[in-house]
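Note that one protein chain is taken out, while the other chains of the complex remain in position.
Chain lettering (A and B) follows the sequence in which the chains are written, and residue indices restart at 1 in each chain.
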Amino acid sequence: MVHKFKVRTSAKSGMADITREVQGIARENGVESGVCHIFVPHTTCGLAINENADPDVQSDIIAKLNESFSGDFPYRHAEGNSPAHIKSVLVGSSLTLFIEEGVLQLGTWQGVYLCEYDGPRLREVWVKIIKT
Amino acid sequence: MVHKFKVRTSAKSGMADITREVQGIARENGVESGVCHIFVPHTTCGLAINENADPDVQSDIIAKLNESFSGDFPYRHAEGNSPAHIKSVLVGSSLTLFIEEGVLQLGTWQGVYLCEYDGPRLREVWVKIIKT
Partner (left out) sequence: MVHKFKVRTSAKSGMADITREVQGIARENGVESGVCHIFVPHTTCGLAINENADPDVQSDIIAKLNESFSGDFPYRHAEGNSPAHIKSVLVGSSLTLFIEEGVLQLGTWQGVYLCEYDGPRLREVWVKIIKT
């Protein structure tokens, strides 16, 4: 079974915290010990784990990715969103987390983020939990 | 059990669509609901999910990666393929996908690709399916 939820992103690029949603699915699932796989069925957004404390970290990540993989390049794809596809390939479309005692296991400073590169859009997140 | 198949890449760098091969393994496996892990046992190629419609997206991804991580840097590794190793680390060597009703679950525009950074070569892809 795949659990699905939606995320409405609010800007061209940014990081949306989905830790609470994923944690909620893990808790409701009732698995004591397991693995939680997260996947986005999109090619211009991605999933990442990073710092949940200072929001400047998220804006720094997005700003630097925008500079490193900017639109200033002789791209051939006519839609103009090739930089978003490149970030999608580099950051990745899935995450794997552990569940112990029914709780998603994250480091103190870790949060789970949907990374938007070509928004704003309504995105879908898929979660599958494996009992171990 | 690990399912293995080979991919012959045709150029120095490029993306080879392996969606059909992976989908075929998932179907033959007969698992109704599960997880499909894909892995490449190589250090100068990788695996990525991205757009399957316009081939310009793939050539844009490869071209921009070649520019961002070019050979124009004081590398110490004598074989001259350090950029390929760097892309391998950034893009990654594995993917995790879901299977429902016996079918690999992908978004409308998603395909599964072997990314070649130091070809042409004969590459191997490993697939393992977990029943859930």
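The rule we apply is simple: contacts are C-beta pairs under 8 Å (C-beta built on N, C-alpha and C of every residue); 3 or more make two chains touch, one makes a residue touch a chain.
What you are looking at is a predicted structure, and each value in this text was computed from that prediction instead of being measured.
Only one of the listed residues, B:Thr9, B:Thr96 or B:Gln110, touches the absent chain: B:Thr96.
The chain not shown here is touched by just one of A:Val7, A:Val22, A:Val40 or A:Leu97, and that residue is A:Leu97. Panel shows chain B; residues 1-2, 37, 39-43, 68-69, 73-79, 82-83, 85-86, 88-90, 92-94, 96, 124, 126, 128, 130-131 of it touch the chain omitted from the view. Listed for chain A, the residues touching the missing chain in the whole complex are 33, 35, 48-51, 54, 56-57, 59-61, 63-65, 67-68, 90-92, 95-98, 100, 105-110, 115, 130, 132.
Here is the rule we go by: only the chains that are shown with their structure count from here on.
Averaged C-alpha coordinates put the centre of chain A at 20 Å from the centre of chain B.
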